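Read the structure below first, then the notes.
Entry: chain A
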Amino acid sequence: MDIENLDHYAQLILSLAALVTLTSFIMLAQGRLLRLVFIFALQGFLLVLATAIAAYSFNNPHLYISAAITMALKVLFIPWMLRRHILKLEMHRDVEALSNKTAIMMGGASLVVFSYYVLHPIMQDASMILLNALSLSLAVILLGMLLMISHHQAIAHVVGFMSIENGLFFAATVSTNGMPMVVELGVAFDVLVAAVLFGIFFLHINSSIDSLDVDKMNRLNEVDQ
Partner candidate 1 sequence: MIPAYLLLILPLLGIVYFALFGHQEDVGRQNTHFNGITLLLSLWLAFNVYTSGTILSTDSYFIVDSFNVYLIVLTAFVGLTTSIFSAPYMAHEKEIGKLTDKRLRLYYSMYQGFMFAMYLVLTTNNMGVMWVAMEAATLATVLLVSLYRTPESIEAAWKYFILCGVGIAQALFGTILLYYAATQFNQSENALMWSVLYDNAALLNPEILEIAFVFMLIGYGTKIGLVPLHNWLPDAHSEGPTPMSAVLSGLLLNDALYAVVRNKMLVDGATDSDIAGYLMMGFGLTSFLVAAFFLHRQKDIKRLFSYSSIEHMGLMTFAFGMGTPFATFAALLHMTVHSLTKSAIFVTVGHAAQIAGTQSIAKIRGLIKTQPKVGWGLLIGTLAIAGFPPFGVFTSEFLVLLATMHSYPWLTPLLLLGIGIACAGLFRNIQPMVYGERPEGQQAVQANLWPVMIHLAIVLWLGLAIPDFLSNWFTQATILISGSAPL
Partner candidate 2 sequence: MNLLIAIMQTLLFISLAPLLAGWLKWCKCYLQNRKAPSLLQPYRDLLKLTHKQPVVSKDASWLFIIAPYIIFSATVIAITVIPLITVDLPTAASADMIVLVGFLAFARFFLVLAGLDVGTAFGGMGSSREMTISSMAEPAMLMAVFTITMTASTTNLSFAIEHILQEGLVLRPSYIFALFALILVAIAETGRIPVDNPATHLELTMIHEAMILEYSGRHLALIEWASQLKLMLYGVLIANIFFPWGMAETLSLSALGYALLAIMGKLGVLAILLALSETLFAKMRLFRVQEFLSFAYLLGLLGMLSHIILEASR
(Lines give C-alpha, C1' and ligand atoms only; values in the text may rest on other atoms or scores of the structure.)
Protein backbone atom coordinates (compact mmCIF):
# COMPACT_ATOMS: atom_id res chain seq x y z
CA MET A 1 0.00 0.00 0.00
CA ASP A 2 1.39 3.36 -1.00
CA ILE A 3 1.74 6.59 0.82
CA GLU A 4 -1.02 8.45 -1.06
CA ASN A 5 -3.76 6.26 0.31
CA LEU A 6 -2.66 6.71 3.88
CA ASP A 7 -4.48 9.21 6.03
CA HIS A 8 -2.81 12.57 6.54
CA TYR A 9 -1.81 11.85 10.10
CA ALA A 10 0.13 8.89 8.95
CA GLN A 11 1.72 10.93 6.17
CA LEU A 12 2.55 13.62 8.69
CA ILE A 13 4.09 11.13 11.07
CA LEU A 14 6.12 9.66 8.27
CA SER A 15 7.43 12.99 7.15
CA LEU A 16 8.24 13.87 10.75
CA ALA A 17 10.13 10.61 10.96
CA ALA A 18 12.05 11.60 7.87
CA LEU A 19 12.80 14.96 9.43
CA VAL A 20 14.02 13.31 12.64
CA THR A 21 16.41 11.21 10.59
CA LEU A 22 17.50 14.32 8.75
CA THR A 23 18.32 16.05 12.03
CA SER A 24 20.43 13.07 12.97
CA PHE A 25 22.34 13.48 9.74
CA ILE A 26 22.88 17.14 10.41
CA MET A 27 24.14 16.37 13.88
CA LEU A 28 26.48 13.82 12.40
CA ALA A 29 28.12 16.50 10.31
CA GLN A 30 27.99 19.22 12.96
CA GLY A 31 31.29 20.31 14.46
CA ARG A 32 30.10 23.19 16.64
CA LEU A 33 28.76 22.10 19.99
CA LEU A 34 26.15 24.80 20.48
CA ARG A 35 24.58 24.08 17.13
CA LEU A 36 24.75 20.42 17.85
CA VAL A 37 22.79 20.90 21.02
CA PHE A 38 20.31 23.11 19.23
CA ILE A 39 19.70 20.56 16.54
CA PHE A 40 19.33 17.93 19.21
CA ALA A 41 16.63 20.03 20.83
CA LEU A 42 15.01 20.37 17.44
CA GLN A 43 15.01 16.64 16.98
CA GLY A 44 13.41 16.33 20.37
CA PHE A 45 10.77 18.78 19.37
CA LEU A 46 9.94 16.97 16.15
CA LEU A 47 9.65 13.87 18.23
CA VAL A 48 7.20 15.56 20.54
CA LEU A 49 5.13 16.64 17.57
CA ALA A 50 5.09 13.15 16.16
CA THR A 51 4.07 11.76 19.50
CA ALA A 52 1.32 14.25 19.94
CA ILE A 53 -0.05 13.54 16.48
CA ALA A 54 0.15 9.84 17.12
CA ALA A 55 -1.65 10.35 20.39
CA TYR A 56 -4.35 12.27 18.65
CA SER A 57 -4.72 9.94 15.67
CA PHE A 58 -4.72 6.73 17.71
CA ASN A 59 -6.57 8.72 20.39
CA ASN A 60 -4.32 7.20 22.93
CA PRO A 61 -4.23 9.66 25.85
CA HIS A 62 -1.20 8.39 27.66
CA LEU A 63 0.98 9.23 24.68
CA TYR A 64 0.28 12.87 25.58
CA ILE A 65 1.95 12.29 28.89
CA SER A 66 5.00 10.81 27.32
CA ALA A 67 5.06 13.64 24.80
CA ALA A 68 5.00 16.09 27.68
CA ILE A 69 7.80 14.26 29.47
CA THR A 70 9.87 14.28 26.32
CA MET A 71 9.21 17.95 25.85
CA ALA A 72 10.37 18.66 29.35
CA LEU A 73 13.41 16.41 29.23
CA LYS A 74 14.77 16.34 25.74
CA VAL A 75 13.68 19.70 24.42
CA LEU A 76 14.13 21.87 27.48
CA PHE A 77 16.11 20.40 30.30
CA ILE A 78 18.92 18.51 28.66
CA PRO A 79 19.70 21.09 25.94
CA TRP A 80 19.61 23.79 28.58
CA MET A 81 22.00 21.87 30.79
CA LEU A 82 24.36 21.06 27.97
CA ARG A 83 24.36 24.63 26.84
CA ARG A 84 25.14 25.81 30.33
CA HIS A 85 28.09 23.48 30.54
CA ILE A 86 29.35 24.48 27.12
CA LEU A 87 29.29 28.11 28.08
CA LYS A 88 30.78 27.47 31.50
CA LEU A 89 33.62 25.44 30.06
CA GLU A 90 33.97 28.01 27.24
CA MET A 91 33.73 25.48 24.51
CA HIS A 92 31.21 27.33 22.42
CA ARG A 93 33.92 28.70 20.16
CA ASP A 94 36.01 25.71 19.32
CA VAL A 95 35.06 23.67 16.31
CA GLU A 96 35.60 19.95 16.22
CA ALA A 97 37.60 18.97 13.15
CA LEU A 98 35.77 15.95 11.83
CA SER A 99 37.89 13.61 9.76
CA ASN A 100 36.42 13.00 6.30
CA LYS A 101 32.82 14.02 6.80
CA THR A 102 31.74 12.70 3.42
CA ALA A 103 32.70 9.17 4.30
CA ILE A 104 30.75 9.44 7.54
CA MET A 105 27.73 10.80 5.70
CA MET A 106 27.91 8.01 3.18
CA GLY A 107 28.14 5.59 6.05
CA GLY A 108 25.11 7.17 7.62
CA ALA A 109 23.16 6.89 4.41
CA SER A 110 24.07 3.27 4.05
CA LEU A 111 22.97 2.76 7.63
CA VAL A 112 19.50 3.96 6.72
CA VAL A 113 19.40 1.52 3.86
CA PHE A 114 20.71 -1.17 6.13
CA SER A 115 18.05 -0.65 8.73
CA TYR A 116 15.38 -0.99 6.05
CA TYR A 117 17.13 -4.12 4.84
CA VAL A 118 17.10 -5.52 8.33
CA LEU A 119 13.53 -4.71 9.27
CA HIS A 120 11.89 -5.22 5.91
CA PRO A 121 11.54 -8.99 5.95
CA ILE A 122 9.99 -9.11 9.39
CA MET A 123 7.51 -6.36 8.67
CA GLN A 124 5.82 -8.07 5.76
CA ASP A 125 2.49 -8.25 7.50
CA ALA A 126 2.83 -4.89 9.22
CA SER A 127 1.59 -1.60 7.87
CA MET A 128 3.91 0.47 5.74
CA ILE A 129 3.95 3.35 8.19
CA LEU A 130 5.14 0.96 10.84
CA LEU A 131 7.93 -0.39 8.65
CA ASN A 132 9.15 3.09 7.76
CA ALA A 133 8.86 4.42 11.27
CA LEU A 134 10.68 1.49 12.79
CA SER A 135 13.41 1.47 10.19
CA LEU A 136 13.90 5.20 10.53
CA SER A 137 14.08 4.97 14.30
CA LEU A 138 16.59 2.15 14.02
CA ALA A 139 18.49 4.36 11.60
CA VAL A 140 18.39 7.17 14.16
CA ILE A 141 19.79 4.82 16.79
CA LEU A 142 22.60 3.67 14.54
CA LEU A 143 23.30 7.25 13.46
CA GLY A 144 23.52 8.18 17.11
CA MET A 145 26.18 5.55 17.63
CA LEU A 146 27.96 6.73 14.52
CA LEU A 147 27.85 10.23 15.90
CA MET A 148 29.52 9.07 19.09
CA ILE A 149 32.12 7.16 17.15
CA SER A 150 32.97 10.07 14.89
CA HIS A 151 32.98 12.88 17.45
CA HIS A 152 35.47 13.06 20.26
CA GLN A 153 33.90 15.70 22.45
CA ALA A 154 32.29 14.31 25.57
CA ILE A 155 29.34 16.61 25.04
CA ALA A 156 28.88 15.29 21.55
CA HIS A 157 28.85 11.83 23.02
CA VAL A 158 26.09 12.83 25.38
CA VAL A 159 24.13 14.27 22.51
CA GLY A 160 24.63 11.09 20.56
CA PHE A 161 23.52 9.05 23.54
CA MET A 162 20.40 11.13 23.94
CA SER A 163 19.59 10.97 20.25
CA ILE A 164 19.76 7.21 20.56
CA GLU A 165 17.22 7.57 23.34
CA ASN A 166 15.16 9.67 20.94
CA GLY A 167 15.25 6.95 18.38
CA LEU A 168 14.13 4.43 20.93
CA PHE A 169 11.35 6.65 22.09
CA PHE A 170 10.17 7.21 18.57
CA ALA A 171 10.20 3.52 17.86
CA ALA A 172 8.21 2.85 21.01
CA THR A 173 5.70 5.54 20.14
CA VAL A 174 4.92 4.62 16.55
CA SER A 175 5.29 0.88 16.70
CA THR A 176 3.44 0.11 19.90
CA ASN A 177 1.68 3.37 20.77
CA GLY A 178 4.15 3.75 23.60
CA MET A 179 5.39 1.28 26.12
CA PRO A 180 3.40 0.54 29.26
CA MET A 181 3.28 3.55 31.51
CA VAL A 182 5.62 2.20 34.18
CA VAL A 183 8.27 1.59 31.60
CA GLU A 184 7.84 5.00 30.09
CA LEU A 185 8.22 6.59 33.49
CA GLY A 186 11.15 4.41 34.38
CA VAL A 187 12.94 5.22 31.15
CA ALA A 188 12.27 8.87 31.63
CA PHE A 189 13.62 8.68 35.16
CA ASP A 190 16.74 6.93 33.98
CA VAL A 191 17.29 9.51 31.28
CA LEU A 192 16.89 12.28 33.80
CA VAL A 193 19.36 10.75 36.23
CA ALA A 194 21.73 10.02 33.39
CA ALA A 195 21.56 13.64 32.29
CA VAL A 196 22.37 14.82 35.80
CA LEU A 197 25.24 12.38 36.07
CA PHE A 198 26.59 13.56 32.75
CA GLY A 199 26.60 17.05 34.11
CA ILE A 200 28.62 15.90 37.13
CA PHE A 201 31.00 14.00 34.93
CA PHE A 202 31.73 16.95 32.69
CA LEU A 203 33.10 18.75 35.72
CA HIS A 204 35.13 15.78 36.87
CA ILE A 205 36.56 15.07 33.46
CA ASN A 206 37.35 18.69 32.88
CA SER A 207 39.09 18.90 36.24
CA SER A 208 41.07 15.77 35.61
CA ILE A 209 42.23 16.26 32.00
CA ASP A 210 41.16 19.93 31.65
CA SER A 211 39.30 19.30 28.42
CA LEU A 212 36.38 17.17 27.35
CA ASP A 213 38.22 15.38 24.61
CA VAL A 214 37.59 11.70 25.16
CA ASP A 215 40.60 10.77 23.06
CA LYS A 216 42.73 12.16 25.87
CA MET A 217 41.22 9.60 28.22
CA ASN A 218 43.27 6.55 27.41
CA ARG A 219 45.27 5.97 30.54
CA LEU A 220 43.64 2.57 30.99
CA ASN A 221 44.99 0.77 27.95
CA GLU A 222 46.90 -2.45 27.64
CA VAL A 223 48.78 -1.84 24.43
CA ASP A 224 52.47 -1.98 25.23
CA GLN A 225 54.16 1.10 23.87
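Inclusion criterion for the candidates: all candidates are chains of the complex that A comes from, given by their letters.
The rule we apply is simple: a contact is a pair of C-beta atoms (placed from the backbone, for glycine too) under 8 Å apart; a residue touches a chain by one contact, two chains touch by 3 or more; residues count from 1.
Since we're looking at a predicted model, the values are computed, not measured.
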item	value
Which of 1 or 2 touches chain A - same complex, any copy	1
Chain A residues within the candidate 1 interface of the complex	118-119, 121-122, 134, 138, 141, 145, 148, 154, 157, 161, 164-165, 167-168, 171-172, 175-176, 179-183, 186-187, 189-190, 193-194, 197-198, 200-201, 204-205, 208-209, 214, 217-220, 222, 224
